[in-house]
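Only one protein chain is missing; all other protein chains are in place.
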Amino acid sequence: MVDAVVGALVPHSVGTLWLIPALPLAGAAINLFFGNRLGKWAGVLGTATVFLSFVVSVAAVLNLLSYATESRLALQHLFDWISVGGFNVGADLRLDTLSATMILVVTGIGALIHLYSIGYMAEDPRRGRFFAYMNLFVFFMLMLVLGANYLVLYLGWEGVGLCSYLLIGFWFTVPGNAEAAKKAFITTRIGDTLMLIGLALLVFKFGTLDFEVIFGTAGSVLTKDVATVIALLLFAGAIGKSAQLPLQVWLPDAMAGPTPVSALIHAATMVTAGVYLVVRSHVLFEISGVALTVVLVVGVATALFAATCAIAQFDIKRVLAYSTISQLGYMFIAVGMRAYGVAMFFLVAHACYKALMFLGAGSVIHGMHDEQDMRQMGGLRRAMPWTFATFAIGGLAQAGVPPLAGFFAKDALLEVANHTGREVVFVLGTIAAFLTAFYIGRMICMTFLGRERSEAAEHAHESQLVMLVPLILLAVGVVVVGILQLNPDGAITQALEPVVGATALGAGLSVPALIGMAVAVALLSLAIAWWIYGSGRVDTVAFRARLEPMATAAQNGWYFDRAYDVVFVQPAKALARLTSDVFDALVIDGAVNGIAGLVKRSASGGKLIQTGFVRTYALVLFLGAVLVLGFIGVRG
Amino acid sequence: MPLDNVVFWVFAPIAVAAAIGMLVTRSVVYAALFLVVNFGCIAVMYLVLDAAFLFAVQIIVYAGAIMVLFLFVIMLLGVDRIDVRSERLWLQRPIAIVLAIGFVLEVGAAVRAGVGFATHAPVGFEALQPAGNTQAVAEVLFRDYFFPFEATSILLIVAAIAAMVLAQRKVRAITQAELGEELENEAADDVEPEIEVTP
Partner (left out) sequence: MRTPIAYFLLLGGILFSLGTVGVLVNRNALRIFMSVELMLNAVNLTLVSFARMHNDLGGQVLAFFSMVVAAAEVVVGLAIIVSIYRRRRTIDVDAAREMRW
């Protein structure tokens, strides 16, 4: 069977690539129309399609890897999409090691999350719709990463934005959820629009949107300035989708959606689309040079910013949200340093452990009967041991404790920073790592250690098996991925080289020294976090009070939301009110009513001619006769 | 002084005065009588204009029949008394007078442009009517305008029938009791019907 599947994949000809996105699309269609009737089978169907897609992806990737390193490329042309004048865009799919990485992440982690959702959404009457949206999301994400040109990518880009909106606002009857969904959509829209302008520029310059053509000829077609403009516009889209500064405001609020949604979309896949986009377009960024610096700066700023916010959150999901923003910043730091392989590895590792932690958080929330405030938790390791264990693995991975995946990624990143002479990045990156480990430790301690702080915590229970299995599998994955990549020249980054190029390294601190530093920072930070939050020896409330008002500011995301509200939202609302209350009511209604009133008044005036007296009519008659005679007389 | 001139200048002012008198007087009967005078003057005008037949017809038909009819109706309806209600259309009279003056001026201008104030009647009218005016008129009437003549006679018949139908009361045999009642009521309130005041 594998041979048959493998044999079907031949470069530049029809293969089975289309199956990979088609399966979830079919699942979405079936669940959309029949989901309610399927009942609990809706979830099974949704999971099955994504799992099958994963299987096909594995087969395809294995086949791809059987080629020689230089020719690991498979293209499939589905149909001619746009053919206008000289501009042609096909619905083309492309499998190289970069997209291979992405589809494995999307389908693999996606399948586990779908499995988890069967349990998590078991009591929701609209779960058919839920699984339809989730499958639809997977479809669009796969189109995004499998696209062989920018237009298919953009199709997926917009599609995941749509599904994100639908899923964030899934429980739309709860006030605030619809607002969060709108916020997500509108904020990413800003980035999307700029990205679209970038695409337009690409068409203008290249006459096509195909990757092969653009990346092959970019060196000769683009000047540095044009490349900068295009790259920055594309990066703007990435800023929106990946919730970087200054468009990061939507992600914390997006936690209003069900936890599996947060895990899939806002941890593992959609938010990483921005990273994928920049890595895919690295040729353009490298021609520009300035663009890469911008990416680097944004990444550093975001990583630090989000880490400070994460420390001050009380909602367990919001900690994870800000943590995601921060880790995405790390990925962009790697990209900005041209360490694309490292960035992609970071993406894969992060997808695993962040999805793990989100699902774990979901398990906690489920067990706490929908309580998300960590101040109400505590001591849950006793009631929910499996959740605790898997969550801890994910957390330690993120903190950078070896031999888990996160350690390798972070260490590789700092190593690149150090070896390429970027001392500022190195220092700031280390500080951010410290903060990262700190808030992870805080989160684990507040949630699982210590004593139960509320009744809900006391009555907490472990989650059902269908929710635990994905947690366990993801935890295993976190460990495995780490082992797969034992240093920056590990298996994954090596595989990516044909696409992204090797990372040039200079000299700096020795590798063992760097490793030692990284581990020390992580362990020290975790220890401090345990001392403050886990040991019970420090009054956490007083501790926080001493850090006011910075603590509250950090909790509120340094008031970005407030600023945007004042600068953009209120004026827009005022304009809307002006238009509706003043312009529409006075001007337009005034004009219409005015015309009606004019007619009425002129009629009221005019009707007075009909006096009813015959004599007046006769008088007018005579008047007319005299006037006519006068006319005739005068004119001769 | 030529006779026709004298006649004209005597009877024309009388005609105008009678017309004005008809307008001004308060009593309807007096108005009718003024109108009779006016008709008479016009009849004389016809005479001056060598239309002897029309002179006679004017007197007979207009003054003798039509005005008599008018006076009959006035007396029948008893509407000779003054109308006391004030005039609602207070602009009517001034505007009417203005327009009338304007009209007269227009006629004057038209006449001056068309005929000219100095033109006299041409000679030769006598030659047209060798056997007298009546004969000549009869010849023209029964020869050239025979069809209108017949049509007019039908018109007269129709008019007579119409008048009879219009003025009909619904008549049924009145019983003795009703007759007695009527006589009683008439004796009791011998009041003439008042002019109705309508809003």
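For reference, chains read A and B in written order, and residue numbers begin at 1 within each chain.
Here, contacts are C-beta pairs under 8 Å (C-beta built on N, C-alpha and C of every residue); 3 or more make two chains touch, one makes a residue touch a chain.
All values reported here derive from a predicted model rather than from experimental measurement.
The chain that is not drawn here is touched, among residues B:108, B:132 or B:180, by B:108. Counting over the whole complex, chain A has residues 607-608, 610-615, 618-619, 622 touching the chain that is not drawn.
Residues 2, 4-5, 8, 12, 15-16, 19-20, 22-23, 28, 31-32, 35, 38-39, 42, 45-46, 48-51, 53-54, 57-58, 61-62, 65-66, 69-70, 73-74, 76-77, 79, 83, 85, 88, 92-93, 96-97, 99-101, 103-104, 107-108, 111-112, 115-122, 124-125, 128-129, 133, 136-137, 140-141, 144-145, 148-149, 152, 155-156, 158-160, 162-164, 166-167, 169, 193, 195-196, 198 of chain B touch the missing chain (whole complex, contact as defined above).
One rule holds for everything that comes next: only the chains that are shown with their structure count from here on.
Averaged C-alpha coordinates give centres for chain A and chain B that are 104 Å from one another.
The residues of chain B lying in touch with chain A in their complex are 88-89, 92, 95-96, 99, 102-103, 106, 109-110, 113. On the chain A side of its complex with chain B, the touching residues are 611, 613, 615-616, 619, 622-623, 626, 629-630, 633, 636.
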